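The other protein chains are all here in position, but one chain of the complex has been omitted.
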Amino acid sequence: MDVVEVTPTAEQYAYTFGGVAPLRRVTPGTALRVWSDDAFGGVLRTTSDLSSEKVDLRFVNPQTGPFHVEGAEPGDTLALHFVAMEPARDWGASAAIPFFGGLTSTAVTATLQEALPDTTWIYELDRAANTVTFAARHTDLEIALPVEPMLGTVGVAPMGGEVRSSLVPERFGGNMDTPQMRPGTTCYLGVNVEGALFSVGDGHYRQGEGEACGTAVEGAMTTTLIVELIKGGALGAAPAWPRLEDDAHWMTVGSSRPLEDAWRIASTELVRWFRDLYGLHPMDAYQLLSQTVRAPIANVVDANYSSVVKAPKALLPRASAYGGLHDDLRRRAATLR
Amino acid sequence: MDVVEVTPTAEQYAYTFGGVAPLRRVTPGTALRVWSDDAFGGVLRTTSDLSSEKVDLRFVNPQTGPFHVEGAEPGDTLALHFVAMEPARDWGASAAIPFFGGLTSTAVTATLQEALPDTTWIYELDRAANTVTFAARHTDLEIALPVEPMLGTVGVAPMGGEVRSSLVPERFGGNMDTPQMRPGTTCYLGVNVEGALFSVGDGHYRQGEGEACGTAVEGAMTTTLIVELIKGGALGAAPAWPRLEDDAHWMTVGSSRPLEDAWRIASTELVRWFRDLYGLHPMDAYQLLSQTVRAPIANVVDANYSSVVKAPKALLPRASAYGGLHDDLRRRAATLR
Amino acid sequence: MDVVEVTPTAEQYAYTFGGVAPLRRVTPGTALRVWSDDAFGGVLRTTSDLSSEKVDLRFVNPQTGPFHVEGAEPGDTLALHFVAMEPARDWGASAAIPFFGGLTSTAVTATLQEALPDTTWIYELDRAANTVTFAARHTDLEIALPVEPMLGTVGVAPMGGEVRSSLVPERFGGNMDTPQMRPGTTCYLGVNVEGALFSVGDGHYRQGEGEACGTAVEGAMTTTLIVELIKGGALGAAPAWPRLEDDAHWMTVGSSRPLEDAWRIASTELVRWFRDLYGLHPMDAYQLLSQTVRAPIANVVDANYSSVVKAPKALLPRASAYGGLHDDLRRRAATLR
Partner (left out) sequence: MDVVEVTPTAEQYAYTFGGVAPLRRVTPGTALRVWSDDAFGGVLRTTSDLSSEKVDLRFVNPQTGPFHVEGAEPGDTLALHFVAMEPARDWGASAAIPFFGGLTSTAVTATLQEALPDTTWIYELDRAANTVTFAARHTDLEIALPVEPMLGTVGVAPMGGEVRSSLVPERFGGNMDTPQMRPGTTCYLGVNVEGALFSVGDGHYRQGEGEACGTAVEGAMTTTLIVELIKGGALGAAPAWPRLEDDAHWMTVGSSRPLEDAWRIASTELVRWFRDLYGLHPMDAYQLLSQTVRAPIANVVDANYSSVVKAPKALLPRASAYGGLHDDLRRRAATLR
């Protein structure tokens, strides 16, 4: 299986979902190896590089894409299977951006208080050990942490002609910032426009759940993924909100405010999926997920907050979604590495 | 080490935190084996038992307690180490109570819609297999699920003379409904009144994170725990909000509405704990937890919502809280079983 | 009509709804003239008196009461008609209390930021002009503002044996902090315990809607009110949440978090009231209030937020609630002044 390499120039970076001409056209079944810049466009390189001086929040999370998927139409479901993610630089950066993040007031959770001190942390990557090192800015503590690469941002063009900043997670995916978006995961997204126009970006060398300070260990990333398309109606309705599948879990992602609404979205979407997977009545699906799921918060810092609900396959009867596509993609992925 | 057995009569059940005379006085160091009734007071026994007919939401989660801890004063920290939890009946019950739960409007998230159908599920316990069985009400599906016992409700008397329903999670603990409250966990709670006046109840044979439908697999429980007291000032300030520790995690629990506030509480409390444990500046603690924690939702259904933030000890330097009390309690617990 | 004068000693102040022995027993129909201290217990007297030094947030809003209403039982409705409110001191005080208020992070909307500067404002009362004067602390601006007296706190004992701080607004009324609680208003509250056990306090010489900084022009107040009791079932069900009536409006008050839930509560309670008043189907009541009501925010700063929804009587057909009690109380009030 061939892999198409894509590395955009800085001029080709996209900062929105929708509203951008395709970077490239791909056919379903294509494997891509795409390079994406970090959330800051690579401008935070030392702890002296302050986000207030170097980062414009209207232009962060540069996307690689969008990709026009041949044959994709509204009502179809796009499947993106992540095969591998490799740090593309030897360091990652994180920052407490003034009035951005979860433990500070912001432009919308607005208070009259002063901002937290604008602070940058640089994480050196040790490729041999596969770690990034947290170095405290105020004391001498250093801690090597395992690299656990993921993508903060995976999305398609929104419905209704909207164009949304790459800071936004919503129905179309986007900046969900969940550690579940990692190698081995298949992401299902409803197609809203012809060609789907998906893009990826915002690589994280690792991230805690919630992404408390607003930024992960942000790093340029080389991502290998396989693109697939499920034609509408063939295998059930397109998901209303992003669905994820890995070998161990059925997962849904809701994004809204307040955070309980994000959770409500993810939970009702999982009720719908349980109906498809197990033929369950909604009340039985509601009961079953109440006793079985994990509910990790994804982020509490973006334009919408994101909540993941994940059901362990091991607890549930065997079932397959979209004609067993995930298992098939896993097999195909194995031939790539 | 002796174990004091406590089984209340139905007349002795407490339905509030605070406002109830002590059931018993205990000295720090005491091991207790307490029986607690299920959240419904045992009245849902078949699927024909409807919550709207049999359950009064003002009197659920019957507590066993309160226990007056000798010598406990405001400013101290109560430590409760859970040694074992054993199902005390051969079945558990769950219910979709009208206008109660996460995927329905409620008395406060009030809409004009009809309630979801009042539905009860009974889970038969298989002690040999250590499972409870989900039986769908609308189809034939049955699924045996592992028993993973936990307590929904662990709390002390509130500050300021308040008395709160046993449905409420707050600063004083209470109805946090987190699966983390299980055997092997130590729960630290700030003491607000003389004697602390703690109680426990609301046993769950298992529960998913979020407790979506509002009720877990509710079951009477026999809980073995060890009571300890940390005198104020001796080992750092009392926690402002509940802290949990097990062999693998430092955890905090925030409870409020909206859900992001519960998460903010838990996260800032963990920043404070990281400062105590590692001597970190708050900004470094903020950064470190941003990249390392798990953030499972506890419940989105109670009078307040609860959010857990948990830091894996394995990722962090070795440290001990409260003079290494948790490890000491683990050792003592081992002599009980 | 006689008026019973009640002035508590400081030792008699109540700081909770519920949990306090009655200060006095009154029969329905009684007129009371009650003195209440200000929210700070009178300790902020100059701009040098800082809330962080002088105010304990666990003991603010001292209540005058509770009053045991003879014959009141759960299921009944208590009606309190406010006849007059007169400033009982020559100054009012307001403060930006650290981590308390609407434009700051708080103990529950928790961030890592510094508190706003602890600041006190003293408002001199000009009885002749009936004004209080805002004096800027950082410039020379002074502005005389009309006195518009109101009570922040009016409530009964909660249901289910709960005891709540006088900082809390809830189903039982309490610290709703709405300017609608002024002379000429009748407040209807469902009775939860024998005797109702109502209390009043937290006088405001004036307050903007939202009570943004967390405190109004707080002042000791002499309040004249008439107590009435509507026996359960006689004239419709007791209100689930506080209802207010003045000559011009039907009003409901919801208190919860997030603020939209407070508004949902108030709106659904008004739908129920419209059904009683006009025999409307809930969908028609929903439509009618959608096009006619005012929706002033009461407070966004207390333990719960409060939202008022008010329907102008002038837009609606003539109707009367509780047998025309409000008009009757207005007539009786006229004989008092």
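A few points about this structure:
As written, the chains take the letters A, B and C, and residue 1 is the first residue of each chain.
Criterion: a contact is a pair of C-beta atoms (placed from the backbone, for glycine too) under 8 Å apart; a residue touches a chain by one contact, two chains touch by 3 or more.
The structure displayed is predicted, hence computed values, not measured ones.
Listed residues C:88, C:107 or C:212: the one in touch with the omitted chain is C:212. From the set B:12, B:105 or B:222, the residue in touch with the chain omitted from the display is B:105, counting the whole complex. Residues of subunit C that touch the chain left out of the display are 94, 96, 102-103, 116-117, 119, 121, 134, 136-139, 141, 143, 145-146, 206-217, 257-260, 263-264, 267-268, 271, 278-281, 283-284, 286-297, 300, 305, 307, 309, 315-317. Listed by residue number, the positions of subunit B touching the unshown chain are 103-105, 109-116, 258. Interface residues of subunit A with the unshown chain, by the touch rule above, are 15-16, 18-19, 58-59, 107-112, 159-165, 240, 254, 256-258, 261, 264-265, 267-268, 271, 282-283, 286.
Everything below uses one rule, namely that only the chains that are shown with their structure count from here on.
Separating the CA-averaged centres of subunit A and subunit B is a span of 32 Å.
Mean C-alpha positions place subunit B and subunit C at a centre distance of 35 Å. If each chain is reduced to the centroid of its CA atoms, subunit A and subunit C end up 47 Å from each other. Multi-chain contact residues of subunit A (touching two or more other chains): 103, 116, 258.
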